[in-house]
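Shown here: the complex without one of its protein chains, the others still in place.
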Amino acid sequence: MKKYMFAVLCVLFLLFIPMVLFAGGQPEKEEAGGIPEKVIVGCLEPLTGAHAVFGSEAKIGMEIAVRHINAAGGISSLGGIPIEMVVEDCGENANSAKLGAESIISKHHPAAILGLYISRLTVAASEVTEREKVILIADALVDNVTAMGRRYLFRPAPKASQHGVSAVEFVVEAAKQQGVPVSRVAILNEDSSFGRSNAMGAVDAALNNGLTVVYQREYPFDISDVSSIVTDITSAKADFVVHCPYFMDAILFANTFRETGKIPKFIVGMGACGYTDPESIQALSDSSEFYANTYSYNPAKDTAQNKKFVQDFIAETGHIPTEAGGMNYYAMWVLAEALELSGKLFPDDPLQPDNLREAFLQLDLTSGPAVDAYPTEQINFTDTGDNPYARATVLQVIGGESKVVWPFDDAEAAAVFPRPDSTY
Amino acid sequence: MPFFPTGKEGTYIFTPLVFLFYAGNFLILNPEERNINVNTIIQGILNGSMMGCIYALIALGLSIIFGVMNIVNFAHGDFVMLSMYFTFWAGSLFSIDAVATPFITFPLLFLFGVVVYFLIIEGTLRQKYVTQIAVTVGLMTLLRALAQIMWKAQARALPYSIIQGSVNIGEITLMTSRIISALVSIAAIFVVALFFDKTWPGRAIRAASDDLDAASLMGVNYRWIYAFSFGLGSALTALAGGLLMSFQQVDPTMGLRFGLLSWCILALTGMGSIPGLLVSGIIVGSAESISMSLWDPRARSLIIYLIFVLVLWLRPRGIFGRK
Amino acid sequence: MNTSVNNTWKSSRILIGILVLASLLLPLLFGKNQYNMILLTTIVLYSVLSTAWNIIGGMAGQLDLAAGAYLGLGAFTSGTLVIRYNITPWIGMILGGIVAVAFALLIGYPLFRFGVREVWYALSSSALVEVLRVAFLMWEDVGGPIERFIPYHDWSLYHLRFGTYTPFYYIMLFFLFFTLYINHRIRNRKLGYYLLSLGDNEDAAEVLGVDARTCKLKALVIYAFIVGATGAVYACLYGFIHPSFFSSPISLEVAILGIVGGMGITYGPLMASVILVSAREILRASLGGQMESFYLIIYAVVLIIIALFRPKGIGHMFQTAVSRLAEKRNRAVPATGGNRNGE
Partner (left out) sequence: MGDKIILQTESVTKKFGNLLAVNKVSFDIFEGEVLGLIGPNGAGKTTLFNTITGLYQPDGGRVLFNGIDISGIQPYKVCKLGMSRTFQVTKAFGSMSVSEAVRVGAYNRHGEKNVAEKVDEILDFFQLSEIRDQKCSDLGLAPLKRVELARAAATDPVLLLLDEAGAGLTATEMAELMNMLKVLREKLNITLCIVEHVMQMVMGLCDRIVVLDHGVLIAQGLPVEISRNQSVIEAYLGKRAVK
């Protein structure tokens, strides 16, 4: 037994080193300009660990996008070559994100990488993409992702503070429409940089709209009892609550609000998933009713392209596209459009990073499949890599399903405002 | 970052003691801004005490495993996590209310405890504590990874429970689910205390754990006594899991929090006193709740761990410990 | 000294020489591929942490779970210095180590003074990581929830920022040699013997004249300094600082590597780090997408099996195998006495 075990360990020890070192693979021959046979795009998402929920949804969104793009004839300006997606896990900390980025670049030399979702991971991995001059299309919404001065980083989705602004604006507009007076707002967020960015936007918007912030707190995302917070909000007499939950805490808050029986006029979530995510709705069942949440994607957008995507997504997962899925679907389309443009502008070497970056910067889309799936009607990028026309939509859970209720022009259903079960 | 009107800027915090000082300052300097009145404090203490009773119930299992039998179990918090997943599973499979699930999960977790005891714990009984910690840390990691694979990373919750609701007394709102959970916890703690003090199986467990060698020499079947106690310790988390799931959700990473929390309560209580768990549970719970409403919700784990570390420094045998 | 002892010593010296040379030359082989380099750097980084842990955890037997705390303190010290005041991380490394040491003294002195031992030591150290994480999350001047970036430079020795990982690899390798040397030196000196005896039985050691408090504190200080200084490099390697650096998983992992490697054996944690960290990376890279958290299961099972059946760890297994080999060789040549492996 002893001998056997030792022998096994020895063999493992000897095997691991070369295995690991060659796992990276030998660098393939660099494409020396010209038009390649296919465009390789990397999908680097947290597929393990605490953030795996988001990563796996994002991956599905990208896969569907690649299928649609290739079915539509690939990148036509490059002679109709297809996009090929390679997947890598970026784990849950800075270390694994960097490893993942290095690994995917050294193995596959992608023209662009999509993903990372968590700002911490994006920060770490973008250093690699920057050095290797690989375009990174980020789906982390935290404001500072585009404030790092990264040249090759673009983010089509609305940034986090935009979500905070949208949440407040939605409530203010809906209140005006319904003639309900709202003046006191409670702002609540979990203690990550994402929560903070959202709340910053919300505080700003609240002050701009002449509201009083009567309660403002940050709480740990892994909180286990929120009764103190909920009763504090009640005693602060907030008309409505703008809340950036992480994921599980949305469930906790919704249940506790219902339990105390003191429900403000409205509770709106800002940022990623929280209240209107299919998983949350399932976990909350009827407690989720009338909760609203901002969304970086508009699943109800009335275009053929978007409907096709929603259909495919439902076929694959059984629920409407989550934010991560939708965001990456249009991100992949934006990339395709940029490649298209790059092929036109620089026919000699369209995939050269600086050329591709130039194409991104010159991109100004107001129609086409990317815009069809995008929450607003215009996509172009500033120097920092943000789309100034990005805006979030608001979804509300009505009858157990999340419906788009804002912007009012694109709404699927009329917003239920204020909450019918509001008690004060 | 010129942001957030919370007045935190410019305060240099380093040592835990300075932290407490800072907290004190804050309470005195900004009462208006914080909307503090007597009701807030009473509400905080009541909420915290009720949660504290449940924390005591969580710590009860560990108190049997460590306090009575002297087995170091770092995975206790993950036992609670597992019991909550079992509750979720039983609740959604048979569509029964969370509070009814302990009838199913109690035997399951008892069995789980016995199996874990024979597979893993027994081999470490006569070894150094480091071995026990290493093994249970391994168990903790394993349970967490398995939970992540089986139930994915997202949170799971059961439908709105029948015991959820609220009672208003003046300005103060009490939640019935917390009241019922607290009462059940108190009852369970006293039943277990009576079991160990007044019945012969309870005394036999105590005797066996006092002297492992003597017990095995005297022919007491210590193996089964140990297995039973370990099973009981883990089965009690089923009760806690059922109560918690009536108003909470579960995710795979919550084990560490509950684990440290129960160790903290155990340290505060001291060895061997089972009803004492309630007192320290209430202390921890109220401290947590008050710090959340008066200071900052983020400070809750800070307060708990500070209590823990300070207790270890200043009174290593706890409030009720007999050394 | 008999011939066999000399032989073993000579051959192990040659072996060490070869290993050192090989580790120095590795970047020549793999330096082209950045992925390999960051992987090597990560392995060496974990080796440094777990080898340093060996001093307090392995030798003194104090199961310290606060590696993340000292790592974070080092990272924040040097990170803040370079971001705010443009002070080079080389100074930050020293200062980071000093801050970590100061904190270790602040925490360790009362813990050892009041006789906090065994389980309670492990628990209180793991609570400290959480305390610091929350504290830095709330301390908006230095920490806060938003990442703080360390400015990027393609190649700046002053800022310790490089476009490649090779310099980091060499820095960490130097740290590793230093830590191994410290380990080795302590192990063969008074402090080492005292620490080992404390780890085995504190009461028995004390009546033999071992000053438990001071020895443990010394071990803690050395460990905290190395981890703190590593933290400074850690911050530069990843390019930002964030309270999530005060990480319980990393602390646990460091202790696991130390235990699996073999408590008190100088090169044990190194072997464990090479094996387990590369195993984790292989599993992440190959199975990451399909089997979430699979590497954690491997980790956990290895830990349980080693702790149950081979509590002395990989290092000890290696040691016995080597001494058995030496015995065989001695039997072939007429032997004059036992040899002294493991010294």
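For reference, chains read A, B and C in written order, and residue numbers begin at 1 within each chain.
In this section, a contact is a pair of C-beta atoms (placed from the backbone, for glycine too) under 8 Å apart; a residue touches a chain by one contact, two chains touch by 3 or more.
Not measured: the values here are computed from a predicted model.
Only one of C:Thr166, C:Asn183 or C:Ser197 touches the chain withheld from this view, namely C:Ser197. By the touch rule set out above, subunit C reaches the unshown chain at residues 189-190, 193-194, 196-197, 199-201, 203-213, 263-264, 312, 338-340, 342.
Note that only the chains that are shown with their structure count from here on.
Distance between chain centres (mean CA atoms), subunit B to subunit C: 32 Å. Shared contact sites, meaning residues of subunit A that touch two or more other chains, fall at 49, 52, 191, 218, 220.
Shared interface positions of subunit C, defined as residues touching 2 or more other chains, are 134, 137, 144, 146, 292-294.
Residues of subunit A touching subunit B in their complex: 49-53, 191, 200, 203, 213-220, 222-225, 227-229, 231-232, 234-236, 247-248, 251-252, 255-256, 258-262, 279, 283-287.
Interface of subunit B with subunit C (complex): residues 1, 4, 8-13, 15-16, 19, 66, 72, 120, 123-124, 127-131, 133-135, 137-142, 144-146, 148-149, 152-153, 256, 260, 263-264, 267, 296, 298-299, 301-302, 305-306, 308-309, 312-314, 316. The residues of subunit A lying in touch with subunit C in their complex are 2, 5-6, 9-10, 12-13, 16-17, 19-21, 23-24, 26-27, 47-49, 52, 59, 87-89, 91, 93-96, 98-100, 102-103, 105-107, 119-120, 123-124, 127-128, 130-132, 142, 144, 148, 191-193, 195-197, 218, 220.
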